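Shown here: the complex without one of its protein chains, the others still in place.
Showing subunit A:
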Amino acid sequence: MNSRFNRIAPYVFVLPNILVVVLFAIYPLIANFVLSFTEGSFEETTFVGFDNYILAFKDESFWISLRNTLYYTLLLVPPTIVLSLVIAVGLNRAMPLKNTIRAVYLLPYLLSWSVIGLIWRWIYSSNYGILNNLLASVGLPPLRWILDPNLTIPSLAFVGIWAGVGYYMMIYLAGLQGISGTYYEAAKIDGANKWQQFIYITVPSLRPITTLIVILAVTSSFRVFEQIYVMTGGGPGRASFVLVLYIFIKGFNEFSIGYAAALSVILFLILLVITILQQKLLNRDE
């Protein structure tokens, strides 16, 4: 009886979690995949095979949104990783108000993206934004931050960096705690300076953490939506038209449910490929 209970009990304990994952992750994933092969309204859907996927590859708006998403990712991820690491290293020491400073860096991450979007929309405003006021106070001309199509994505990426750095900094801090101090002592004895210790001890030791952060940051940037929806709505024109926003517009504004489902499958596949490539590249030496 006892041994039978021991065999069954683990499955019973994980059953609720499995149910939640199946109901809210796996089933919607499969349902979305099936939906991507259909078109129609809420009254009836028609099987159309791969038509939605073929349409996506011919759709100019899809390529614009993909390009913008890639550009946003390229501008967001490297600075986020570098800044997070630098700040984490800087805060990984005994100093006054260490915990308070860490909390301050983390604060933006705790805000909702809608609030972040509203705040930065005011800051970036061409007409009453504080950023242009600051520029004017030092004699510089105002910039059309999110209004100029050449500056829209960089301005949005900056907000993403500002909001995300604190979170990744905390992950790096946890990683730094795990590096043994003996390595640094030995390096010091061998004559290594701070920079050499950072390059030859800290960075390699944090490789698994960096891999994790890169994966998190890339998938997060590919899924950017709320901040862009609030700040620019994908505009001006299609200057900040990103993939998830396009999926949303297709699905919920234009009710092209099947096409939106196909686009989200494409997004899923892109992220899957990127994640696999990242893992292979970043863990190559191991």
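As a working rule, contacts are C-beta pairs under 8 Å (C-beta built on N, C-alpha and C of every residue); 3 or more make two chains touch, one makes a residue touch a chain; residues count from 1.
Everything below uses one rule, namely that contacts and distances are computed from a predicted model.
From the set "Outer membrane beta-barrel protein", "Amidohydrolase", "Sugar ABC transporter substrate-binding protein" or "NADH-quinone oxidoreductase subunit J", the protein name that UniProt assigns to the chain left out of the figure is "Sugar ABC transporter substrate-binding protein".
When the whole complex is considered, the residue among A:Phe62, A:Tyr105, A:Tyr124 or A:Tyr168 that touches the unshown chain is A:Tyr124.
Touch with the chain that is not drawn comes from one residue among A:Leu70, A:Ile119, A:Leu147 or A:Leu216, which is A:Leu147.
The hidden chain makes contact, of the residues A:Asn68, A:Thr232 or A:Ser264, with A:Thr232. Seen across the whole complex, the unshown chain contacts subunit A at 2, 5, 9, 12-13, 15-16, 19-20, 23, 41-43, 121, 124-128, 144, 146-149, 231-239, 241, 249, 251-255, 257.
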